[in-house]
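Just one protein chain is left out here, and the rest sit where they should.
Up next is subunit A:
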Amino acid sequence: MIWNIVKKQGLQFIRNPQELLLLIGLPILLITILGIALSSWMDGESPKIQVKVAFIQHSDEHAEVEGFMERAREVIPPEAIESITENSQNFMFVHTLRDEILGSNALKDIILLEEINASEKESIIEDDSFTAIIEVPEDFTYDMLNHVVMDEKTQPALKVIYNDTHQVGESIVRSILTQYQQQLTLGVFLEKNGLDQSILNINGSNIVKEATTIEQNLPITSKDYYSVGMAAMNVLFLASAIGAMAFREKEDHVFDRVILANVSRWTYFISIFLSGMAFGFIQLLIIYGYAWLVFGVTWPDLFAFFIVTLAYAAAVGGITVLLTAICYRINSEVITNFFSGIIVTIMAFLGGSFFPIGDSSAFIQKLGDLTPNGAGMSAYLSILRGNSLADVQDHVSLLVVFSVLTIVIASISFPKRGQA
């Protein structure tokens, strides 16, 4: 019975080219226009970050370590000397910073390290192309080892001069040095407490772990964005189209005929919900299919895409049955016109269909995510960025809750026998 009603609704859609044009043709046209027109604004590649760092070292680190070992042999028992010798690689603090961190493969695309003489320092300060100058004072490693092993009070420090006109680059260098400092401090702590320092491994990958967060997501192009935005917005028009169609069934007394055939009102009610959901699902697939074929909008996680589409289609089904129930209750289709003319525009604006409004304010982003189209968009964009279903479960849950809520309200509003 339900299938017959849904199938009949489908036939009515197929026979109505104007409606089809609005529901399928319009979003496709909008994706094409907006995706192309705004590509320069949205797809503009972010400039590559190049951080130029000058490195000044006043003394030879190997000689400093040798000098320390000589001193140590005089005051430390032979067994301890053996242990220090085994871990001598960990005491090459400057080498670690210069070669294993700043000069690592992971950072070589970002940091351009130049070793310079102390005499060049002044001219480098004048050179605006440099982001920072790291100066390792004389006997830095020797003094550091004395501080760590011999417990001497004086702790040596690196001298760093930043170019504050390079804000991004400056923050990158600061971040690297802060992490280096933390690791170094931890090493000192371990040494002083007689713990195994080998558990500490200061190298580029530790630092890079934090740095890579900048680039870990896939980029969203304007065609990706507007495929999602227009699909999410236009599927809402389907709800009002089916709502209006269902109301015409009441006006034309076809609904009465269905009821007189001993079909329960609730069977009809469920059919309307399923029509909204099924046709919403199909509409989304057609629009995304077009985006895939023409603009190459692909989904890294197809399973997550289908789950989000299903959840969003359920929300559309909920809106459809709610609009139908209100039309039947007030005996007018004015609500479907109001929904498609006013409410969809507001929801599309808040949800970010026209432009990423959420970027301007966290509050608006939250507000937009509370609308079904906003939640759907956020979920779709997140999947496009390479996130998994688990990352979008909040949005999916919201869509399911929204769907259930609208069905409950619609079932309360839907006129019972003898009403309206």
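As a working rule, a contact is a pair of C-beta atoms (placed from the backbone, for glycine too) under 8 Å apart; a residue touches a chain by one contact, two chains touch by 3 or more; residues count from 1.
Just so it is clear, contacts and distances are computed from a predicted model.
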| item | value |
| --- | --- |
| Protein that the absent chain corresponds to, by UniProt name, given "Probable membrane transporter protein", "succinate dehydrogenase", "Isoniazid-inducible protein iniC" or "ABC-2 type transport system ATP-binding protein" | "ABC-2 type transport system ATP-binding protein" |
| Identified contact with the non-displayed chain, of A:His62, A:Arg174 or A:His253 | A:His253 |
| Hidden partner chain, residues of subunit A it touches | 1, 4-5, 8, 11-12, 15-16, 252-254, 256-263, 417-418 |
